[in-house]
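Note that this complex is displayed minus one protein chain, with the remaining chains in position.
Chains: A and B, in written order; residue numbering restarts at 1 for each.
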Amino acid sequence: MTDVLHGRPRDGVRTPKRTPVASRPRRRRRGLPRRNYPAGLGSLIWLGIVGLPLYVLVAATFQTRNGYIDHGPLALPDHPTLANYRRVLTSGFLHYLLNTALVTAVCAALVIVLSVTVGYSVVRTRSRTSRRIFQIFLLGLAIPSQAVIIPIYLVITKLHLYDTLLAVILPTAAFSLPVSVLILVGTMRDIDEEMYESMALDGASPTRVLLQLVVPLSRSGISTVGVMSALHAWNGFLFPLILTQSKSNRLLTLGLYDYVGEFRVDTPALLTAVVLSIVPIFLVYLFARRQLINGLMGVGGK
Amino acid sequence: MADAVPRHSKSVGRPSVAWALPGALFFVFFAVAPMILVVALAFTDWDGIGTPQWTGLSNWTRLWDDPDTHQAIRLSLVLTVLTWLVQTPLALLLGVWAAGHQRNRAVLSAIFFLPLLGSSVALALVWKSLLDPNFGLIADIGPALGFEDGDLLGSSTGAFGAVLFVTAWQFIPLHTLIYQGGARAVPRSLYDAAAIDGAGTVRQFFSITLPQLRNTIVTSSVIMVVGALTFFDTVLILTKGGPGTDTTIMPYLMYKNGFQAFDLGYASAVATILVVVATTVSLLLVRLTGFTAMRSTREGM
């Protein structure tokens, strides 16, 4: 967000030639100081703080219920079992996952389409109205979405959308818009004026300019927006908690929360559900690590 | 600059305002209107079943005298400040450290990144299980850490500390990543020059890295602060606002009044306060860090 907030040019947009690969050897040679023992020690302590809970989490999923109660969470499973995974997978988990994937995808798509069109109009239109519109979005930046759950509940109920996936999607997407518009306005402003002009000389319509010039050159911004709104939707909890009810419309976060009451004493099963809920994002992380990290780094600018 | 552009290109390739309409209308309907509505509802009595009844200022006079609200505002602010104080130095150090390209750092960074993959609900559930006084991790290692009976969540400071810690555990990776990106963008030449001058690691950090990361610090801080005001999921699962009301921060107080007591008018008043606090804090940050000045230079483009 920095570069967006501060209007600094993003690399990769203005100077697409400078790829990370090209700059890498230089950095590696010089890197930050090579051996830094205090830092090394600090990072090992942090490794313990991060690693121990993760170990307990994963180990517990192979533990039986009584094994966990009797031997404590630190013990290695004495009779490793996959029963927890079976229990979770037969308790509606996949259905929740599918719902969440659908909500996430639709939210991200909706946010991308809307913020790209808004950003395009704000950047390329010279009217007062578009600046006003931009200001409205800026105002929305600081508003926590939780604060409006009560009126949202009222609106969703009146629209007869209570307990539908759409009830979650609409407000979630709306509250992803301000940051997204801001990011895209920043990205789009850095596209050279001459490029617009040359396309205009060809008599290109605004739609063509958008699709052939603006969108390709805003790819980094769009992917940041996509990653952020997707994560926002994926992790959302309060909206599903208040706005949905039935099992068939249950999302993963709410599903996990409800498993507490469903599994009760079966902590290993609950932790298994947690692990399984992380797996999809973990897969994304494995296979699209660069995009995910760059998307998140894009939040902070480079 | 606009005047220098040839006339025809101004209109031929330019989109009209209508392009912004779908997004703007959508945003107005699902975000702006509810914001206005929440303020309006704060002046009503509504139980969620009937229709809201106008009651004037009665919610507000009640709010003024409500010790729970005072406490919630205080807790929210303290939590926000402490979150910043805990997360920023750690994330900054880890981020700068992770910016190095050594192999061991890359491997460790990948592990440090892992908590970010879970949702706050998932992670809060993990910690809730770990902090169970009889069957959790804290029962095993609590005594070594000074929690004899594992009763961490039962003490006011313990529960508050747990919220602070769990959210830090979850969000430090994000901010580490932000700082890592920032640190990698610091020009090498600055360090080279400093090294020639004989500046050590520590001095390089304070005289080059920190000043260069100024913008990154602002961004990360804004995200942190607005985030800390809304740690609802973690509180609901980890402490339910307790013991007593000692971790009942603003969003949880709103939830409790709204969707447990179904006093939705009063809860709207609490929500309004939350909106005001959040807006004030972020405006203050923005003002303090000179973000408006920078934006206005880009404005008339």
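Here is the rule we use: a contact is a pair of C-beta atoms (placed from the backbone, for glycine too) under 8 Å apart; a residue touches a chain by one contact, two chains touch by 3 or more.
Keep in mind that, in the parts below, contacts and distances are computed from a predicted model.
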Name per UniProt, for the chain absent here [options: "Carbon-monoxide dehydrogenase large subunit", "Putative extracellular sugar-binding protein", "ABC transporter permease subunit" or "TusE/DsrC/DsvC family sulfur relay protein"]: "Putative extracellular sugar-binding protein"
Touch with the omitted chain, as defined above, among B:16, B:88 or B:102: B:16
Hidden partner chain, touching residue among B:38, B:94, B:131 or B:275: B:131
For subunit B, the residues touching the chain missing from this view: 11-12, 14-19, 21-23, 26, 47-50, 131-135, 148-156, 239-246, 256-257, 259-263
Touching residues (missing chain, whole complex) on subunit A: 69, 102, 106, 109-110, 113-114, 117, 153, 157, 160-167, 169, 205-207, 242, 244-249, 257-265, 267, 270
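Operating definition for what follows: only the chains that are shown with their structure count from here on.
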Computed distance of Cα centres, subunit B from subunit A, in Å: 15
Parts of subunit B lying in touch with subunit A, wherever the complex brings them together: 1-2, 5-6, 8-10, 12-20, 22-24, 26-35, 37-38, 41, 48, 90, 93-94, 96-97, 99-102, 105, 108, 111-123, 125-127, 129-130, 132, 135-137, 139-141, 169, 174, 177-185, 188, 191-192, 201, 204, 215-216, 218-220, 222-223, 226, 229-230, 232-233, 237, 251, 254-255, 258-259, 264, 267-268, 271-272, 274-275, 278-279, 281-283, 291, 294-295, 297-299, 301
Residue ranges of subunit A touching subunit B (in the complex, touch as defined): 1-3, 5-8, 24, 26-28, 30-34, 36, 39, 42-43, 46-47, 49-54, 56-57, 60, 68-69, 72-74, 114-115, 117-118, 120-127, 129-131, 133, 136-137, 140-155, 170-171, 173-175, 177-178, 181, 189, 193, 196-197, 199-201, 203-206, 209-210, 234-235, 237-238, 242, 252-254, 256-257, 260, 267, 270-271, 274, 277-278, 281-282, 285, 293, 296-297, 299-302
